[in-house]
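Only one protein chain is missing; all other protein chains are in place.
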Amino acid sequence: MTATPRLGDPVITPALVAEHGLTPDEYQRLERMLERTPTFTELGIISALWSEHCSYKHSRPVLKTLPTQAPWVLQGPGENAGVISIGDGMAVAFKIESHNHPSAVEPYQGAATGVGGILRDVFTMGARPIAMLNSLRFGSLDTPRVRYLVGGVVKGIGDYGNCMGVPTVAGDVMFDAAYEGNPLVNAMCVGVMREDELIRAKAEGVGNLIMAVGARTGRDGIHGASFASEDLSHESDAKRPRVQVGDPFTEKLLLEATLELIASGHCVAIQDMGAAGLTSSSAEMAERGEVGVEIDTLKVPVREAGMTPYEILLSESQERMLVVAHKGRDAEVRAILQKWDLTAAVIGEVIAEPVYRVKEGDHVVAEFPGTRLVTDCPFYYPEAAESPAIVALRERDVHAVAERAEESDPAWTLARLLSAPTIASKRWISQQYDSTVRANTVFGPGGADAAVVRVRGTKKALAMKTDCNGRYVYLDPRVGGRIAVAEAARNVACTGARPLAVTNCLNFGNPKRPEIFFQFKEAVGGMGDACRALDTPVTGGNVSLYNESPIGAVYPTPTIGMVGLIEDATKAVGSAYQSEGDSIVLLGTPTNELGASEYLSWIHGVVAGAPPACDLAGERAVIDTLCELADTRLLRSAHDCSEGGLAVALAESAIGNREQPRGIAVDLATWGSLPLRALLFGEAQGRVVVSTANAEAVLAVAKTHGVPARVIGQVTAASAGFTITGGARALHADVSTLSMSFHDALPAAMRRAPADAITTDPAAGVTA
Amino acid sequence: MTSYRVAVHVVPRRGILDPQGKAVTEALHSLGFAAVAEVHVGRHLVIQTVAADAAAAEASVRAMCAKLLANPVTEDFEIASVVAA
Partner (left out) sequence: MKVGIVRFPGSNCEDDAWHAVVDHLGEEAVILWHKDHDLQGSDVVILPGGFSYGDYLRSGAIARFSPIMNEVEAHAQRGGIVVGICNGFQIACEAGLLPGALLRNDRGYRSMPVTIRVEHTDTAFSAAAHAGQCLTMPIAHGDGRFTADDATLDRLEGEGQVIFRYVDAAGHPTDAANPNGTMRNIAGVCNAARNVIGLMPHPERAMEPLHGSTDGLVLFQSLLATARA
């Protein structure tokens, strides 16, 4: 059979090809593949499949350098989600994904559908979602447009996750002008299943039925996948109708129905219809199974009359899935869906002939030979070269930055840093997320360095966290990539969990620019270094390129989602000091480093200097120490030093729990010769502030792992104040002053405009 | 200048998924209202404003809708009535 155009199809012209985002070379490749001119439907299919979002055509060769294997990895990259074993027959499926461009255009729906998509990726593996995390990057809160985006994104995430009954337990949020025109919205989902419930999205078995399940198909978000692969410009405004609307209620029904369907054994494979909808889900399932497929678009349940095959294939209507059911079991599948008031329709079947064929009734509208539609796309090895401007920034002597007059009192600097939106309490955000539903949350937002969620029916708990300091990656992508992994692992280990594996979301600019591809290559290289050193393989993730607006590219932001395991949930450790009189111990060593710090950025408006060094062997030793300390119940609290350095870490453990603040009396004379601001606010890596009732035992454990450790002070009553001595100048602060700086900053910033105001003018943010 | 009361309907844009309307439609069907073909759930706003004449009042409310009251990505609006009040 051969495909022929439908009546009324546009004629294929170079302009139409360009409009579909294909280069002339790519178009010629398509013609060679077909040995004829493609139909309009075929052009649409290939435009979606060969978009960066689906094909990874610029990133795949670099991604292949990442470690992906360990004895506990059950499913690595290439599936809906990665899966690891946590012992006793239990497994964890998890993945992170971006929804940056949709959220920039329509923050509420963009973020909501991002959450919906990542949930489907996890439950289509057979896992029940037990936790959600979000990694968000915005511009400055001084900009009304940014406040509008923050309000919309947070409400979109909350409304979707809350309705689904999946607790949103952790994440990370940073603010920097670099994200002004192009916010990052990365959502991560973690699910739990029995190992024997694992199902893969691999079409198999000639004669098996292909079924469209869930919501009906409308004209939503057509070409969203290729949209996600373009720079955001003023024209994006005109592309608005592409944005999809989420329906968490239908998704909740789909979740329950899917898990029931998988348990029933009636289906062989399931895949989410996400970006590029029916096209990519069917092509990817066929490719994994190395089989042919035939689909009839007239059989797809639609929401609107008169939809063309092109529209049906490329629709990104939400809450839909593609199911491959055993031959003859379609009635059983339909019955399960019907119980949940959902529809399921047979739209095609797995065929022996190695082709990808789409019919509209009897008319073949698309037919591709072979079963490798996605990986037959061209791959690119772009030029990579570091920007000399960034080299110059990195080499700048940041110790020469003059102190501000107010800094003569280090308490002023500390209070000001605690009010930096990147550092300040995120309670304004997390209060909008249900973090306790399912009644398994041991530590939710703000309670520990990573969220801790009990695995029901076992003694185990999972710790999970997202991290990435884009400023580090910007100033030194190799080191920044390493730190993103090391910090996420350290955060997970602070709770007492052993870090197990990573999912990543690689947010970068336009890879065709050599300085951007350099960042990508180096940052992924750094991640790989750290993943190997820490034994945390990458099990999947997502690449989001072209994160640019007229003001330039975002900071390169390879967000890490880390999952770790605590064998005994009652041993989990929080980040707040517990008892007066406890000793405060610093693991790791302060250094003279000040580059790339939040201090320089927030206090001085300077983004320069080299990020702190990352000693991976040292990081591993700190992680081992933390795991042993928690396992032997020696820790009252543990909190790592990150943005804002040692002084901020000491303060966060004192005021993080607003209802039960503590004071401290700390002496840093051991390192008194370091410049004061490097000592207090420098961001040297591999450091953790712990509190303990048994300092000697803690020091002994650290010693066995070769980790430098020293008692630096005691936890006191809040009324005794917050005191750090031993540096060039002493720091004395009221605990209540620090607490107000930390807790009131974000609500005050957001109060400046109603969070739910609809001021839709994307261009305003882009030109600011 | 005269005072006008302008009523506006804001509804989900045609063709865009309306999850709320869909759920209400199905609920009505299950309650026996089989004749219901479609339901759309939106907002009704009543704006009291002063303007030179009715046309100016309507134009001003249209501008409000475009800027704030309706989400141009997902919603349509229509002016239901303009009455001197």
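Note that the chains take the letters A and B in the order they are written out, and that residue 1 is the start of every chain.
The definition used in the following text is that a contact is a pair of C-beta atoms (placed from the backbone, for glycine too) under 8 Å apart; a residue touches a chain by one contact, two chains touch by 3 or more.
The structure displayed is predicted, hence computed values, not measured ones.
> Which of these, A:Asp247, A:Glu349, A:Glu487 or A:Asp624, touches the one chain of the complex that we don't see?
Result: among the candidates, A:Asp247 touches the missing chain.
> Which one touches the absent chain: B:Val11, B:Val24, B:Ile47 or B:Met64?
B:Val24
> Of the residues listed, A:Lys95, A:Arg416, A:Arg454 or A:Arg687, which one is in contact with the missing chain?
Touching the chain that is not displayed is residue A:Arg454.
> On chain A, what residues meet the omitted chain?
Chain A touches the chain not shown through residues 155, 158-159, 162-165, 247-250, 252-253, 340-341, 430-442, 454, 456, 569-570, 659, 755-756.
> What residues on chain B make contact with the chain left out of this view?
These residues of chain B touch the chain that is not shown: 19-20, 23-24, 27, 30-31, 41.
In this text, only the chains that are shown with their structure count from here on.
> Which whole number of Å gives the spacing of the CA centres of chain A and chain B?
37
> Going by the contact rule set out above, which residues of chain B touch chain A in the complex?
12, 15-19, 22-23, 26, 67-74
> So in the complex, which bits of chain A are touching chain B?
105-106, 109, 215, 218-220, 240-241, 243-250, 303-304, 317-318, 341, 757-760
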